[in-house]
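The other protein chains are all here in position, but one chain of the complex has been omitted.
Chain nomenclature is as follows: A and B, assigned in order of appearance, with residue numbering initiated at 1 for each chain independently.
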Amino acid sequence: MTMSKSDQSVHKRSVRFSPERSLFDQLPAETRIVSRRVRTAELRTEEFLLNVGPQHPSTHGVLRLVVSLDGEVITQCDPDLGYLHRTFEKISENRTYQQIVPFTDRMDYLGSMNANWGVAVAVEQLAGIEVPERAEYLRVIVAELNRIASHLMWMGAFGADVGAVTAFLFGFREREMVLDMFEEICGSRLTYGYIRVGGVAEDITPRFVKLAQEFLDLLPSKLNEYHDLLTGNPIFKQRTKGVGVITLDEAIRYGVTGPMLRSCGFPWDLRKDEPYSIYERFDFDIPVYYDGDCFDRYRVRMDEIGESAKIVRQALEGLPEGDFKVKKLARNIKPPVGDVYVRQEAPRGEYGVYMESDGTIKPNRVKYRTPSFSNLSILALMTVGWKIADLVAILGSVDIVLGDVDR
Amino acid sequence: MNTMLSAILGVLILFGVIALQGLILVYMERKVSAWMQSRLGPNRVGPWGLLQTAADIVKLLLKENIRNERSDRVIFFLAPILAFVAPFAAFVTVPFAATIGFRDLDMGAFYVFALGSSVVFAVIWAGYGSNNRYALIGAMRSAAQMISYEVPLVTAVLGVFLVAGTLSLREIVQLQSQGLWYVAVQPLGFVLFLVAATAESNRAPFDLPEAESELVAGFHTEYSGMKFAFFYLGEYAEMLVSSCVLVVLFLGGWLIPFANNANVPTWLHLLSFVSKVYLIIFLMMWFRWTFPRLRVDHLMAFGWKVLMPLALVNLLATGLIVYWLKS
Partner (left out) sequence: METVLQYFSINPVFYIFATLAVIFALMMVTSENPVYSAIFLVLTFFCLSVIYLTLEAEFVAVIQVLVYTGAIMVLFVFVIMLLNLGRDAQLTEYAGPMKYLSILLGFAILIQIGLATKVTFSIGAKGAYPIERVNEMGNTEAIARELFSQYLYPFEIASILLLLGMIGAIVISKKRPD
């Protein structure tokens, strides 16, 4: 160990690794924390440093995890971020207010509608733009459909993470129907750019409504199919129940939000607790479970699919006639000087947009609070003491989108 | 010299058959998985995509053989060979029909298990020789898994041996022609053997040495081209051989149910044997595309705390009943 005393006191992320020597030798001693769950055995074997990622089938993108193993048990897990960093905050500060929206598509690319929505609302609040009622309904419909698609995708990926590859295809099959609907209204299947400042891009078509009805009618039977395949499966339960437990206290301290927080027994959902848009008009429940393990995260998300479907159904029924966007909107919006923080419930958790206007056509400062990033920060705590197979399951249960983590 | 020549010819024929079976099984696996996942599966090369696997073999043959700079040249080279040779050699003792088969060994079943247990060395060598940490973890898992599942595997079969009073595979089939198939006599043994055999051939949900989502590709992470193809072929050969043994031990081998097997042409016997084997293989594929993967400690616990006691109970009960019937 050639590291000096002062070096060691620095936060462990600043440790410089030299490529000539093995990473394990260079790791400062105090970073190899032994967790509360690791029993100190008399016969200790050598620790084993494993680089999971950036290219790995189960890191859901380009996440790198430096994992210390004792046999198969994880003694330390150190996420290394930034491989997908694209400076979206800075780019947003150099675009006009309307131009920002398409970039948010690329942050949480599985929940683009929600990502668009936050920015649109932030700009609208800064500039004092009133959005027509029909646009609000359309926003809710597409955002909730997007939540369903995102959770379906997550279920598939999580199934694949624990080894049930078939679930992956099942999730994709139904997600495909949602993507078809989105293609119908905005021509795009991944990066929509549908929710824009002052409303939405296009009005929905009769075919969209038909597709949505078909999808909503089909969904309950498909949900049962997933429950047959995964929820009731003893191996799946063994792999997820009691695995990667976080307490409510830990979750709150780490700023964990969304389904992960709700799986710890805290019914915090901005759609209910701080109702934005027109959410208070709909009747839906917030699924809450209390164990805070992978299985409960799974159950929260599966239940949320049903609740979102309920919202979409109500919104389609109550959809008022009218404009789908503000009739006259300046080409370049110049909001008055001021700042705004908008937060919404994205599929992955609390999505926040801070925007500061200096009176010009571009924002002075933009900051995105993305749920994946905050939820990922607790990974190091969750995985220590679990097996390498659990690392994959726990990481999967966090539901990260690397574009959302690195921005 | 004549015996030598016929032996070589026999081995060549066997190799041809196994390789062809490998092609068919890969195609079948793809189609079955596609069917279970509501996809189409291969459908471009040849009619119904039948030639897809052939095209893949050509691709693998043409691929560059990549070896890690600090990998162990000899071990890295030997591992895929052993992975294929061991299950391949196990076919020597399998009786395909009453008159078709290579050599009926006195302890045919044990011979198959012995070769099956040497496959683990291919995995360990591959893991150690590749100089890759995922491969090493895969190898370690494989070692632990093979040890743990061999014991219940053999113990489960002991019941059949007790009932039959012989270890010769051919004789076991002939004994089944006189009475019930041993699946009816030894239902627990059948289930235990099926589970343990799935684990022995590293098939999902026991595919921990490969564990695609955790260990990238486990022990064969560093293999490409033909060497990878050998691992692949070895896995299918092993699946084939364990299904063959299962059919022979429990499902009456080449016998046709509800028929007078004495005057049935050999090709019908062969057909019966092959269709039973494929049924078992389909079952294994069904497992793979339905179940999530077990975790390593659950795997161990399942092997030692569930399979092993059950196998022992089965053995004890069978022994007592056989003793009671005989006395």
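Basically, a contact is a pair of C-beta atoms (placed from the backbone, for glycine too) under 8 Å apart; a residue touches a chain by one contact, two chains touch by 3 or more.
This one's a predicted model, so the numbers in the text were calculated from it and none came from an experiment.
Per the touch definition above, the residue from B:Y27, B:F113, B:Y134 or B:F273 contacting the chain not shown is B:F113. Across A:F48, A:Y109, A:Y254 or A:Y279, the single residue that touches the chain missing here is A:F48. Here the missing chain is touched by one residue of B:V92, B:A126 or B:A144, and it is B:A144. In the full complex, the hidden chain is touched by subunit B at residues 72, 75, 105-107, 110-111, 113-118, 120-121, 124-125, 128, 136, 139-140, 143-144, 146-147, 150, 154, 166-168.
Assume only the chains that are shown with their structure count from here on.
Within the complex formed with subunit A, the subunit B residues making contact are 33, 36-39, 133-134, 137, 141, 204-205, 207-208, 211-216, 289-298.
Within the complex formed with subunit B, the residues of subunit A that make contact are 48-51, 56-58, 69, 72, 159-166, 168-170, 173, 229-230, 233, 235-236, 238-239, 387-392.
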